[in-house]
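Every protein chain except one is present and positioned as in the full complex.
Chain nomenclature is as follows: A and B, assigned in order of appearance, with residue numbering initiated at 1 for each chain independently.
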Amino acid sequence: MSKSSSLTVRATPVQPASVSGPLVVHADSLLVQTDRRIELVDITDTVVEMVRRCGVREGVASLWSMHTTCALMINEAQQALHADITRVLEQMIERDAEWMHNDPQHSDCDRMNADSHLRAMLLGHSVTLQIGAGEPVLGQWQRVIVAEMDGPRARTIRVQALGVG
Amino acid sequence: MSKSSSLTVRATPVQPASVSGPLVVHADSLLVQTDRRIELVDITDTVVEMVRRCGVREGVASLWSMHTTCALMINEAQQALHADITRVLEQMIERDAEWMHNDPQHSDCDRMNADSHLRAMLLGHSVTLQIGAGEPVLGQWQRVIVAEMDGPRARTIRVQALGVG
Partner (left out) sequence: MSKSSSLTVRATPVQPASVSGPLVVHADSLLVQTDRRIELVDITDTVVEMVRRCGVREGVASLWSMHTTCALMINEAQQALHADITRVLEQMIERDAEWMHNDPQHSDCDRMNADSHLRAMLLGHSVTLQIGAGEPVLGQWQRVIVAEMDGPRARTIRVQALGVG
């Protein structure tokens, strides 16, 4: 297991900017296949590529999970830290507590995934990044992470860039 | 009590998009009257109507709670799950712990609502949705939920759509 964290390196350092022009909006989707019930997937490289190709120089990129039990977040990408994140979510929200969402008397959901809903709620379902000089504005250790809370599943992340071209 | 969850159905499936034009910004407010101290209110249908009417085809819609003790989030809308969410917030943040914010020696706030501040902090005060083909981009089970943490109160949510018309 690697002890190291993935690094985010921009082509140009983050600079101040002041531009004006017509608005360009470019939207597409990203598919992520997960393999475990809880899994953190680093999608930074794909997001950087999508933003570089989309024709927006200065603006924002919205990343949106189309699912209630799949979250998006910013964090360091390191296997040890990701094990800690999984552990803390499992401790804060017990899987086997007597959740009403898992009780057929109160719920017609058959996935028994109350814990997945509650854990994703704590992380959030979207990230709105800045775009500067045609690249996402991210710190050196910041990575964009899909947090699967009820896999394995095929997940869709919508990526929308909006700004000046 | 209904066991089912509310479904979000778009007029058109979410598609890729690439458009350009002048920026349109349209902003308005939404009032929500809550009836209980902790209450989750599904405002999805109203938000969808506001976005459809606002004249933005591709862009983003920012939803902003104007209050520190009233949060906004995405989750499934089902009564059983909402009972679980309430329970987990009440367990994670005790109402009656010796919070300094509730202590007249340290605070001039007379609402005794430290728990409300702390719970709302975990959920967040805004949601920035994508707009695609004139409608909010939401997955089938995703609903926009106002999370009242210190009701009953009249709450204001500001809704701002921004994009290409």
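Convention: contacts are C-beta pairs under 8 Å (C-beta built on N, C-alpha and C of every residue); 3 or more make two chains touch, one makes a residue touch a chain.
Remember, it's a predicted structure, so these values are computed and weren't measured experimentally.
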{"item": "Touch with the omitted chain, as defined above, among B:14, B:93 or B:131", "value": "B:93"}
{"item": "Chain not shown, touching residues in chain A", "value": "1, 3-5, 14, 16-23, 58-60, 73-76, 78-81, 83-85, 88, 92, 122-124, 127-130, 132, 137-139, 141-142, 162-164"}
{"item": "Chain B residues that touch the omitted chain in the full complex", "value": "22-29, 60, 62, 64-68, 92-93, 99-101, 103, 106-109, 114, 117-118, 120-122, 124-126, 128, 156, 158, 160, 162, 165"}
